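Yeah, one chain of the complex is gone here, protein chain that is, but the others are all in their spots.
The first chain written gets the first letter, and so on, giving A and B; residue counts start at 1 in each chain.
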Amino acid sequence: MNEHHTMTLEALARAIGARLVGDASAEVHRVAALDEAGSGEITYCKGRRFRNQLVNTAATAVILAEADLEHCPASALVVDDPYAAYARAARILHPPRPVHPGIHPSAVIDPSAQVADSAEIGPRVVIGPEAHIGDHSIVAAGCVLEEGASIGEGTRLGPNVTIGACCHVGHNCIIHGGVVIGADGFGFAPDQGRWEKIPQIGAVRIGNDCEIGANTCIDRGALHDTVIGNGVKIDNLVQIGHNVTIGDHTIIVACAMIGGSTRIGSHCAVAGGVGLAGHLEIADGTQITGMSMVAHDLPAGRYSSAIEVQDSRTWRKNHARLHRLDETIRKLRQEIAELQKKLDEE
Amino acid sequence: MNEHHTMTLEALARAIGARLVGDASAEVHRVAALDEAGSGEITYCKGRRFRNQLVNTAATAVILAEADLEHCPASALVVDDPYAAYARAARILHPPRPVHPGIHPSAVIDPSAQVADSAEIGPRVVIGPEAHIGDHSIVAAGCVLEEGASIGEGTRLGPNVTIGACCHVGHNCIIHGGVVIGADGFGFAPDQGRWEKIPQIGAVRIGNDCEIGANTCIDRGALHDTVIGNGVKIDNLVQIGHNVTIGDHTIIVACAMIGGSTRIGSHCAVAGGVGLAGHLEIADGTQITGMSMVAHDLPAGRYSSAIEVQDSRTWRKNHARLHRLDETIRKLRQEIAELQKKLDEE
Partner (left out) sequence: MNEHHTMTLEALARAIGARLVGDASAEVHRVAALDEAGSGEITYCKGRRFRNQLVNTAATAVILAEADLEHCPASALVVDDPYAAYARAARILHPPRPVHPGIHPSAVIDPSAQVADSAEIGPRVVIGPEAHIGDHSIVAAGCVLEEGASIGEGTRLGPNVTIGACCHVGHNCIIHGGVVIGADGFGFAPDQGRWEKIPQIGAVRIGNDCEIGANTCIDRGALHDTVIGNGVKIDNLVQIGHNVTIGDHTIIVACAMIGGSTRIGSHCAVAGGVGLAGHLEIADGTQITGMSMVAHDLPAGRYSSAIEVQDSRTWRKNHARLHRLDETIRKLRQEIAELQKKLDEE
């Protein structure tokens, strides 16, 4: 949950690097949508498609691009990229709650663990031997940090997060509730009809400025570490297999599944429900649209394979055709070839 | 886990609004399947397809429709809708365990939280400032209710559930283990190759009589609340993005994924593994079959897009054809057009 601050437009414009046109002393305390913002609220205009909303806004101020300025009835904060500037303004007006340094008496902390004095350790937290908790971090209620686990400065763990033995989370990360980092990778060798477990002796290393969504799982590596770069944003219920590596500033949406040893480049976008097989190379900047399946390496580009719904009767017919597609096309070709032959013979 | 009660057929018939034909004083203590029920057990008959099982049942009593009565060798409870009546009978014979009011000494409860005297607060629960726990509710071991969170009367939380700050769950809900309600929505603005976090200042509001399955995640809204209506039933491992709204009595099966700001109407059925993109409008009463993908608004109807398995060799051939489908159809059309031309010229 976030706090609410109040600021003058002058101070806010300065803070987000905007040119202020309007009432410098007017105050805002909340962000809101363009068509809903009122007095004391600041909003943004995404571009000319929203000019109708812009001319009618009741907001105290609007963050917008130069081109939209003449249509703005309110005070304006003029920037090159209104959406990014809006995000910055929102973070200033609604900062995360402050850290309350100290260790709750119900927390169980191994004497060999190092916990920064400026860190906040919530109720019922368990911190194992040789674990390390950085400055100004928050470890919420019920988290478990196993032996040798560590989190950097300013990192915040939600409730009931697990950081496995020897796994590391960098600075200024946000890990939401129920995340499990460092469970064993899924590695077994077939052995006379049984599955022989292969010990997973790697760990997980997560960079700085990452966000990881609720109940997401990131497995420890088999031999080497599973590695998540800097600025990576991962949504809820995502599965990251052992020895995956993910490059900086890549974004992975909910319910995606990344198979073991796959390497995803930097600045990629993996949409919701996408499945990547294991041992793939995905180039920097690759975009994969929702619910697609990837089973081969991908050079940079934009890729898709999901099918949109149709009414079920229509889909049933198309689906039946798809299930016989090879046979049908062979037959059509044959019929055409026979016609051609006949025609040529005449 | 549920209790077991014993009742006479007379009392049970009255309780579920059935007409009793048979031994009013016979007692039942358990529900069972039609082909497995024995003495002391009550079952139901789904319809004429199951008459073979009905004539052979060893159950003490059967809940059934008028049309099946003459084929029933046991006592009968005659109703219009046997399956719904069976559900009611099962809930009477197997009620949820009783609430044991009181606060476990290991729970950590902020002095400003309001906990009803009739509520049961389990071991290791953490309840934050200004939180509110309704009458006759159960908060199982390890749950975390953050600042300002609230649950209504008769609501039951399974182990290790998180209710985020200012999020609200209504009356008579069941929230299973590991659910995370109120983690941040997945909102970022691209900013020079990085992702700037957009604060998520909305909350989650869940109606009455809802059930939410294990490890499901419901994110808080960006500006407004994420809203789940009354009587909504959500299965395990479902992802509900920020600012989603779900209408009353809609059902969502496991592993479904609802993208941010999508509005699902009331009385909808979203099957397992379905993915809905964000910002969609799904009309009341819409049904979406398993593993389908939805990327456009849907008027009421029944929709599908998943493909059923074939043996892998057949599928490989059809798949190869699908990957060249546009090209292949163009070519077939061209060949047919050329034949037509030739034929016309002759």
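Please note the rule applied: contacts are C-beta pairs under 8 Å (C-beta built on N, C-alpha and C of every residue); 3 or more make two chains touch, one makes a residue touch a chain.
This one's a predicted model, so the numbers in the text were calculated from it and none came from an experiment.
Undergrad: For the chain left out of this view, which of A:Ala33, A:Leu69, A:Ile198 or A:Ala283 touches it?
TA: Reading the full complex, the residue touching the unseen chain is A:Ile198.
Undergrad: Give me the chain A residues in contact with the hidden chain, please.
TA: Per the touch rule, chain A residues meeting the hidden chain are 106, 108, 124, 126, 142, 144, 146-148, 160, 162, 164-166, 178, 180, 183-184, 186, 188-201, 203, 215, 217, 219, 223, 237, 239, 241, 255, 257, 259, 275, 277, 288-289, 292-296, 298, 301-308, 310, 314, 317-318, 320-322, 325, 328, 332, 335-336, 339, 342-343, 346.
Undergrad: Name, in rising order, the residues on chain B that touch the hidden chain in the full complex.
TA: Interface residues of chain B facing the absent chain: 1-2, 4, 30-33, 36, 81, 83-84, 86-88, 90-91, 93-96, 104, 106, 122-124, 140-142, 158-160, 174, 176-178, 209, 211, 213-215, 231, 233, 235-237, 249, 251, 253-255, 267, 272-273, 290-291, 306-312, 315-316, 319, 322-326, 329, 332-333, 336, 339-340, 343, 346.
Criterion: only the chains that are shown with their structure count from here on.
Undergrad: Please report how many Å separate the Cα centroid of chain A from that of chain B, as a whole number.
TA: Centres of chain A and chain B (C-alpha means) sit 26 Å apart.
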